[in-house]
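All protein chains but one are shown in place.
After this line comes chain A, so read on.
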Amino acid sequence: MTTAVTNKEIIKEKQLPKGKNLTTKDRLIKVDRKDAKLALAHMYVAFTALLVGGLAGLLQVFVRSGAFQLPFGIGYYQILTVHGVLLGLILTTYFIMGFQLAAVSRTAGALSNTQRKLGWIGFWLMTIGTVAAATMVLLNEASVLYTFYAPLQAHWIFYAGLALVVVGSWIEGLSQIMRYVQWRKENKGQTSPLLAFMAVVNNLMWFVASLGVAIEVLFQLLPWSLGLVERIDVLLSRTLFWYFGHALVYFWLLPAYMVWYVVIPKVIGGKLFSDALARLSFMLFLLFSIPVGVHHQLTEPGIDGFWKFLQVVLTFFVIVPSLMTAFSMFATFELRGRELGGKGVLGWFRQLPWKDSRFLVPFIGMVAFIPGGAGGIVNASYQMNQLIHNTIWVTGHFHLTIATAVVLTYFGAAFWLIPHLTGRTLTSRMNSLANTAGILWAVGMFIMSGAMHIAGLLGAPRRSEYSTYGGSEQAAEWISYQFAQAIGGTILFISILVIIGVVVNLLWFAPKGEEEFPVAEVAEGGGSTPAILENFKVWGVILVALILIAYTFPIFDILSNSPAGSTGFKLW
């Protein structure tokens, strides 16, 4: 039974004589009940977004196969906007905020009433924003995809809704940071709980990164879509978007890394390889996630080659903390496998708990991150980007990274987090269903993402409806791969249905009980953690310096060299 460790801990807690003060560690084992309610609210929205966004994805692959047409006058690009916004922005942001809140509450202690109230305010702002933006998409007033590039102009309520989502997430992040600061004050001189620290780093990165999109929305898109100004500087808006947009992918990734570093070692019965290295890698992500956005703009006019190249160099440095993470993961796996009697070069591998969905599902994600990361290096490689830019290769790439590595880790975490929050347990039947979903996902994604990568190399564009391009031979070749994408996509949708089934069970039907929130301890010999790793002032100064180096000149150049702006277009 996967919950053995928890039960032992719970029994220990129950055996303590009445009135005796519990130690800090014991008190923190469970997420506070009121915090759990707030975290659960996020899970409802996140998994609703998964179901609807997944359905939109299924319809897309059907349309692109050429064998299916959307009914009721629904547009392909409307569905594509739904898919991108719900899965890329809503599922992720809600899961992250709910998970981080639970992680902070579990490791640094329950939130104060003020902190929790801020959390709820943030949640409702995000939800109002989501509903507002979704309404505009459904009314076909905002088929601008989740990147909403000007001069395509959506209804202003769509932009305002997305702005509310960002502002809400800031308020939630702030409440988590306040809890961490409180812990530091109460425990002077001690190393903070790793999970809380990691949540804080991710929130800080999110603040600094989303400033870009906030400026774009508040000072460009909103006044322009409201008709207060007639024209918009398109290149500036794209540059601000990508200043945010690449850090956004690390905002998705870091919670998965929290699970990989801190949760998975405990799930397999092992220990955290090194606390200091985990913190160092998070600080490196904080530094290198933001001053790299121009690598999404390599084929654009108006930005100097030198500055594009500089950001390519910085992009490559963000690979270093991922290399550190990969080492740390496999070191943990090997140490544990050998402890369990694994012999030889690879004998330890077999000893890992392959039947435990809390391990298997995120593990599939880790494996997908290897080709995903390698493809990312291709994308960022300056001239090489020309071969794949805006082809469906890119879609294939991020379906390995975000849509496999990251979300399978989220799902693997949800399988213990949701029952932990609802006071239920993951039964062995649900556990094997969860494993089935993970394997279905792996198979479906192998087919879909593989076909996308190949078709992309052959030139098939991304974000495009079914088209024969006037009977072109090349397009005919792409269509056979689009058929494969439809098969892979269908398997993925079945996997989503299974996951939703498990989540529904864990929310309302699973047997009452205690499910562990696994948090690993540091391995002996892991070494002490230098205090510099928690000195946010030092890292903050380096971060600001890097951003100024990478962006001052390009932005100055864009502003001083800019053509007359663009009026809005509604071409859908």
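Couple of notes before you dig in:
Heads up, the rule we're going with is that a residue touches a chain if its C-beta (ideal position, glycine included) is under 8 Å from a C-beta of that chain, and two chains touch if they have at least 3 such contacts; residues count from 1.
Rule of thumb we're sticking to: contacts and distances are computed from a predicted model.
UniProt lists the omitted chain of the complex under the protein name "Cytochrome aa3 subunit 2" (options: "Transcriptional regulator", "Membrane protein", "Cytochrome aa3 subunit 2" or "Peptide/nickel transport system ATP-binding protein"). For the chain missing from the display, the contacting residue among A:Phe327, A:Phe349, A:Phe446 or A:Phe553 is A:Phe327, taking the whole complex into account.
Here one chain is not drawn; of A:Gln69, A:Gln190, A:Ser432 or A:Ser472, the residue touching it is A:Ser472. The chain omitted from view is touched by exactly one of A:Ala142, A:Val217, A:Leu298 or A:Val502, namely A:Leu298. On the side of chain A, touch with the chain left out of the figure occurs at residues 75, 77, 80, 145, 149, 151-152, 234-235, 238, 274, 276-277, 280, 297-305, 308-309, 312-313, 316-317, 319-320, 323-324, 327-328, 331, 377, 381-387, 389-391, 457-467, 469-470, 472-475, 525-530, 561-566, 569, 571-572.
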